[in-house]
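Got a structure here, written out as structure tokens. Questions coming.
Of the protein chains in this complex, one is absent; all others appear in place.
Order as written gives the chain letters A and B; numbering starts at 1 within each chain.
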Amino acid sequence: MTGPADVIFYVLAALTVGSAIFVATLPNIIYAAVALLFTFCGVAGLYVLVSADFLAATQVLVYVGGILVLIMFAVFLSNRISSVKLSNPVHFRLPAAAICLTLFGVLAYTAISPAFVLKQEITYQPTTARIGELLMTRYLLPFEVASVLLLAALIGAALLSRPDRPDIPRPDMEEPK
Amino acid sequence: MAPISIDAAALLTSVQSIVPEIIVVATAIFVLLLDLAISEEKKHLLCGMGLLGIGVALFSVYALGQGRIEGFSGMIVHDGMGAFFDVVILSACALTFLMATGYSEWEGTHKGEFYSLILLSTSGMMFMAKGTDLMTVFLGLETLSIPIYVLVGFHRNRMSSLEGALKYFLLGAFASGFLLYGIALIYAVTGTTKIPVLATMLYDPRILASPLFLAGTGLLLVGFAFKVSLVPFHMWTPDAYEGAPTVVTAFMSAAVKAAAFAALIRVLLVALPGMQPVLWKVLWGLAVLTMTVGNLSALVQNNVKRLLAYSSIAHAGYILVGLVSGDVLGGQASLFYLLVYAFMNMGAFGVVMLIAQKEDEGYDIANLAGIGFKYPALGALLTLFLISLGGIPPTAGFVGKFYLFSAAVKNGYIWLAVIGVLNSAASIYYYLRMVVYMYMVTPDVEVAVPRPPRILFSMALCASAVVVVVLGIIPRSVLEIAERSVLSLLM
Partner (left out) sequence: MDFINSHILSLMTFLPLAGAAVILTVPGGRDNLVKTIAAVAAFLPIPLAVQLWFTYDRTVAGVNVASQFQFVEHYSWIPSINVEYFLGADGISMPMIMLTTIISFLAVIGSWNIDKQIKGYMALLLLLETGMMGVFCALDFFLFYVFWEVMLLPMYFLIGIWGGPRREYAAIKFFLYTLLGSILMLIVMLALYFNTTDPETGGHTFNMLHYMQQSTHNGWLQGFDVRILLFLGLFIGFAIKVPLFPFHTWLPDAHVEAPTAISVILAGILLKMGTYGLMRISFPMFPDVTKWFVIPMAILGAINIVYGALCAMAQSDLKKMVAYSSVSHMGFCLLGMAALTPAGMVGAAFQMFSHGMITAMLFFLVGVVYDRAHHRDIDGFGGLAAVVPVYTFFITVAFFASLGLPGFSGFIAEAMIFIGSFGVFRTIVMISASGIIIVAAFHLWALQRVFLGPLNPKYAQLEEINAREIFCLAPLAVMTLILGVYPMPVLNLMNASLIRLVDVVKMVI
């Protein structure tokens, strides 16, 4: 079928993929972050299109509101990151390209293969309540394990970023005078 | 809308099925809080508390037994296999804590976070080993990985530590992505993530042949291969192993491998036996590559930690041989070997840890020169662990390898067994090289002075040695438990 929904889909998909390409290729990290914003928004739009309202809202709240802002802050706070010429030497361009293209080919082929389990009728209903219920019943364990995971991530982040005790010198990473 | 109805009895059974995990997580949180309450001198209490918690968790595994307890609507199961791996993982964790008593003192890792992260990682491993839903497996994997990334980079002042952590983190994140994408694709074809349900769906040849499913399985496999460091997904291993604080290296080598293999065994033996012809060829190739590349690379290493890292890659290959065999004997052999490997490898790391004065330079192989005679107990222990890793009787390593290769022969993978055995022979060269340094090379300067081990540290080494010798001579009971565990899986 061709209808407005399809048009919107292709527009959103183009937005997502196009911005993602910019994220990967732009040399300036701030521009890249901005391009990432469009990618996230595009994905959120795709969620809306398949009537995953909760996911779409979360996508915007968490990724755009949280993670992207975090990235921006990180970029702003780490002074010198924009002035230092960051250049990673690239080796093995050809083999890497070959592997990536192969992988892309395989995934593209599988993506167009007609094996997806399709839901016949699409019902546009709010999903939030249902998700909440499932998280408390069928998916209780993953929900709880995820909280353990977050706890671990929190401890780890605190540990890595906490300033060292002053009595331990940091020989490799002294501030330039 | 209707209120959520909760079945109290089912919830109780569910909680029962994860009692050991709950105890471990609770201990982790308790240790973290305790850290705030005690003074700098009493930090060793943290380690003691951790050990206590692990002890209780081990007891709870024992109390639960090998019976099958399903929990959380099929998300997790405590069965023989889960119990077996709980024991392996908890033992590795206990050995880590015992060794950390000494290590933390020398290298300043006496921090609540350090112990807490190890425990959280342990809980993730246990979830992964017992998960019967790909979602639990994935979350367990992440819960085990994230603390390990941090722990590898624990020494923020060592470049090698940071390098290892960053490499491990980046590649590990990629691997998680692959795994998750694989799960998503499998879900797209089958509409389920439950491992037992998948098994029943795969009788349908249309699903088996669908490219989507094949790609999903492939990606899943890649994700696991990263975690157990199969060649060619092993690039992070030497750097991460070298950079990590040595206790963490020991922990990673034993426990992460056990957990990832547990999940892999569950997926392969329960869900995917239908894919035998294709998948098993891939696994065959991976096993051969892993053994060969791991051993050949280990031959030229001069850093003991890197050497043991490549040896651990090679061992992943041996264990995979058991999986390629794909029957009860093979699974049993893999289980037995993972248990034995935990003890012998951690024992070897423990001795090396004592001998090395400091991280990085301390692990040069030349540092071992002359140790054998000056410190006979350490020399003898390391020799024992190394010959066990090399698979020479009468050690447990030999029995394990014998089982693995006999499983391969039994199922007609003669060449795999031949290649494995040849690899095992080549590996003896580099294990013996360490022994040569200990006993036959006169040191250039003077013999390194190992750190005096604490009582708990010595206990860890002795316990490992006892396990290696006893399971080498009377492996009977453990082999039977391993067999029952695999059978419990196939029920």
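Simple rule for what comes next: a residue touches a chain if its C-beta (ideal position, glycine included) is under 8 Å from a C-beta of that chain, and two chains touch if they have at least 3 such contacts.
Everything numeric in this text was worked out from a predicted model, so none of it was measured.
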item: Visible contact partners (per top-of-document touch definition) of the missing chain; value: B
item: From B:A209, B:L422 or B:V449, residue that would touch the chain that is not displayed; value: B:L422
item: Touch with the omitted chain, as defined above, among B:V409, B:V447, B:A463 or B:L487; value: B:V409
item: Residue touching the undisplayed chain, where the options are B:G67, B:G191 or B:P394; value: B:P394
item: Those residues of chain B which, in the complete complex, touch the missing chain; value: 373, 376, 387, 392-394, 398-399, 402-403, 405-406, 409-410, 414, 417-418, 421-422, 424-425, 428-429, 432, 436, 439-441, 475-476, 479-480, 483
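Here is the rule we use: only the chains that are shown with their structure count from here on.
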item: Rounded Å distance between chain A and chain B, as computed from the means of their C-alpha atoms; value: 30
item: List of chain B residues in touch with chain A within their complex; value: 1, 4, 6, 14, 18, 25, 29, 32, 71-73, 75-76, 108, 111, 113, 116-117, 120-121, 123-124, 127, 133, 135-136, 139-140, 142-143, 146-147, 149-150, 153-154, 156-159, 185, 188-191, 206-207, 210-215, 218
item: Chain B contact footprint on chain A (complex, rising order); value: 106-107, 109-110, 113, 115-117, 129, 133, 136-142, 145-146, 148-149, 151-153, 155-156, 158-160, 164, 168-173
